[in-house]
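With one protein chain removed, the remaining protein chains of the complex are shown where they sit.
And then chain A:
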Amino acid sequence: MLLTNDQFLLYLKKLFESNQKTGSVFVTLKRTNGQPPHKTNSTKKKKQTTNYRCLCRATDGKKKISTYIEHRNIVRFQIQYNTILQTNLKLVKKIVKKKKTKKSKFPRKSNIQKK
């Protein structure tokens, strides 16, 4: 389903929320020309102006949504997309174990000569 950028981000949030217990969310980014990948007779005849856009697709295996990101919308989309990832990605904190040093805190008593 082709949507506008704002609608896409809304649906993407819903996808993340509905797939919290089971399932996965896939997001694909691809650069498009506006032209089909294989040359056909129609592409050869027409003089086409290349309009580069980023096609962004998202799915959870069942529902499919997509949107085109244009040059003027990059920053806005990026900010909103990053906030969605920040809120919805629940990842584990890495625990860095401290290495135990062999030296003990209390210095060993040296051999004191008893009088």
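Remarks
Assume contacts are C-beta pairs under 8 Å (C-beta built on N, C-alpha and C of every residue); 3 or more make two chains touch, one makes a residue touch a chain; residues count from 1.
Here is the rule we go by: contacts and distances are computed from a predicted model.
For the chain that does not appear here, its UniProt entry gives the protein name "Signal recognition particle 9 kDa protein", which is one of "Signal recognition particle 9 kDa protein", "Prolactin 2", "Gamma-tubulin complex component 3" or "Interleukin".
Across A:R31, A:K62 or A:K102, the single residue that touches the chain missing here is A:R31. Residue-level contact of chain A with the missing chain is found at 16, 19-33, 52-54, 69-71, 73-74, 77-78, 81-82, 85-86, 88-94.
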